[in-house]
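One chain of protein is taken out of this complex; the other chains stay put.
So, subunit A:
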Amino acid sequence: MSHAPTPSQTVGPFYGYALPFPGGSEVAPAGHPDTVTVHGYVLDGLGSPVPDAIVETWQPAPDGSRTGLPGSLRRDPSSGKVIGRDGVDFTGFGRTPTDAAGRWFVRTLPPGGVPYLCAAVFARGLVHHLYTRVYLPDLLDEGAEAADPLLQSLDAERRATLIATRTDPRTYRFDIRLQGDDETVFLEFS
């Protein structure tokens, strides 16, 4: 721990032509029958949507592997364009800029071994990104909830901010509230 870390700085407003990439939200192989969609808004302390945020997700593969695979931004060597994942390797990494309405989504496969997706939020006005987790209620039976150290450390009201709402069998709503009474639980790793 001898090396002092490089400080964080805001992602600013102009990452839009740089960080997002085609298929960034499409983590699941196209047409995979187990695909789930997680979607929601990023909201500020006034409850207004944040149209200039990026949400990144990271998760184990369905078999529980945590090593990830390359190929999230697979490129065409002739044109240099991003041609997206190959539909075979599960990379585990997603990146979605919010749209003009402040909405984000990821289409993915349920993670193996844990009931959650990891998420990091970046935005203009946010000087240091924020980590949270998206718990999928279908993976969260009583046993899993009791075994999860983070959920166990939170009271019911705070815990609820981390659990996505199922709106149809394969779709979950997860809003990220940066500030306010129903502020999302954000995490720190040290």
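The rule is simple: contacts are C-beta pairs under 8 Å (C-beta built on N, C-alpha and C of every residue); 3 or more make two chains touch, one makes a residue touch a chain; residues count from 1.
FYI, contacts and distances are computed from a predicted model.
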item: Name of the absent chain as recorded in UniProt (options "ABC transporter ATP-binding protein", "Protocatechuate 3,4-dioxygenase subunit beta", "Carbon-monoxide dehydrogenase medium subunit" or "Phosphonate C-P lyase system protein PhnH"); value: "Protocatechuate 3,4-dioxygenase subunit beta"
item: Among A:58, A:104 or A:172, residue touching the chain not depicted; value: A:58
item: In subunit A, positions touching the absent partner; value: 1-19, 44-46, 48, 50, 56, 58-60, 66-75, 77, 80, 91-93, 111, 114, 116, 118, 120, 122-131, 149-150, 153-154, 178-181, 183-190
